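Report on the following structure.
Coming up: chain A.
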Amino acid sequence: EEVKVGLLLPFSGVYAALGNDIEAGFELALEEYGSETEATFSLMREDTEVKPPVALAKAKKLILQDKVDVMAGIVSSGVLGAVRDLIDGAGVPLIVANAGNDEATGAHCSPFITRMSFSNGQVNRPMGTWLFDQGITKVFTLAPDYAAGRQMIDGFTETFTAAGGEIVGQEFTPFQKTQDFGPFLAKAKASGAEAVYVFYAGGEAISFVKQYDSFGLKADLPLFGSGFLTSPLYVNAEGPAAEGVITALHYVPTIDNPENAAFVSAFLQKTGRIPSEYAVQGFDAARALIEATKTGASDRDSLANALRQVHFDGPRGTLSIDPATNNIVQPIYVYETVPGEFGLSQKVLAELPASADPLNGCAMAPVSN
Partner candidate 1 sequence: MLDLQSVASGYGETQVLHGLSLRAEQGRVLAILGRNGAGKSTTLKTIMGLLPTREGEIAFDGQKMGRTPYEIARMGIAYVPETRDIFPSLTVRENLEITAKRFGTKDSDWTMERVLDLFPRLGERMENGGTQLSGGEQQMLAIARALLMNPRLLILDEPTEGLAPIIVKLIHDKLLELKHQGLSMILVEQNFGFATSLADDVVVVSKGQAVWTGSAEEIRADEAAQHNWLGV
Partner candidate 2 sequence: MLETRNLDKSFGAVHVTRDVSLKLERGERRVILGPNGAGKTTLFNLLVGELTPDSGAVLLAGEDVTALPVAKRARRGLSRSYQKNTLFDGLTVEENLGLAAAVHTGSATRLWGDSLATPEVREIVEEVAEQVRLMPYLHAKVSEVSYGVRRQLEVGVALATRPLVLLMDEPTSGVGPEMAKGFHELLNDLPRDLTLLIIEHDMDLAFDVADTITVLNYGEVVFDGLPDAARGSKLLKEIYLGSWEDA
Partner candidate 3 sequence: MSLDPGFWALQTLNALQLSMLLFLLSIGLTVIFGLMHFVNLAHGSLYALGAYVAAAAATVGGYWTGFFLAPVAVAGLGILLYSGLIRRMRKSGPMAQVLVTFGLIFALLDLTRIVWGDIALAIELPALLDGRVSVFGIGYPVYRLFIIALGLAIFTALAMVLKRTQIGAMIRAGVDNDAMAACLGINVERLFFIVFCVGCALAGLAGAVAAPLLSVTPDMGLQILIPTLIVIVIGGLGSLQGAIAGSLIFGFVQTFGAVLAPQLASVLIYALLAAVLVIRPMGLFPAKG
């Protein structure tokens, strides 16, 4: 049976690189695991341009005109917010392959939206306890001033303070308008903190890590953060400045398990790149779809239902979906950026156990059957 899949990703605009990685991962999974299921897949790609209205129009096209059975993708939380009601109303299952806003699997959750990527809080929560266990009690936090930035930092703060740590200073920098982090770094330095915990991504991450290093802060004020800060996609642009930075993420290419080894080499062969967390999200989104079709599901309703129950071992370890929120449950990896054979590499320091997100206001019908 043919399953029509709509891929809704940014192929232009600031997140084009992410869209490309997710798509490559998605295709790779179909190539590798597609034979495991009876179903065949036809892909339809639409560019969201990271603009919610555009994405909505494209989503309508996919759902109403192309009549796809399932959709996957979505990089930005804003785009997810824009298509959420449509998808929920139309009853088309969506596998989220990046957008991490907590509400998507919290207050705004939907039985049709399954997230195979991460949630903002999820990535950072384990870091609070871990960091406190390393003997660090006073932390200064920094993040861009937008919803994701706040959710990431809140996730960390929650567990860090619960463990007994103290946040001695917290700054949110104007998003995408901050070229110069100097003023904030000087503040962090003067705050009396023992460490700095940050979330930055993309271009901001590069600027931040380089400027942090140029002030020579790494020695007395070690830098920790959400793993997007030193994501493989950007870390080579950060260069030696990123060495020694310790962050946590749901995936790094150096995770030591056979699934990952196979995935990394296959992805490398396909694209010539080391896979990023985005690539693996795309890969696992397709895996989830394949797993769901294995149960015989092929129409919208049955797929949605099946997707809420998938679980498998992938490059990130053992994954499952929490049917209470439809968010992924996955281990989180603490890693240090170290010099490696080909540029910088990720040394996994700890694997923190998987735990389901709190409900965050999600109230959803339980899985049928």
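One rule holds for everything that comes next: contacts are C-beta pairs under 8 Å (C-beta built on N, C-alpha and C of every residue); 3 or more make two chains touch, one makes a residue touch a chain; residues count from 1.
The candidates came about this way: all candidates are chains of the complex that A comes from, given by their letters.
Since this is a predicted model, take the numbers as computed values, not measurements.
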| item | value |
| --- | --- |
| Pick from 1, 2 or 3, the complex member that touches chain A | 3 |
| Candidate 3 partner contacts - residues on chain A that touch it in the complex | 14, 16-17, 20, 145, 171-180, 182-184, 186-187, 189-190, 202-207, 210-211, 214-216, 233-234, 236-239 |
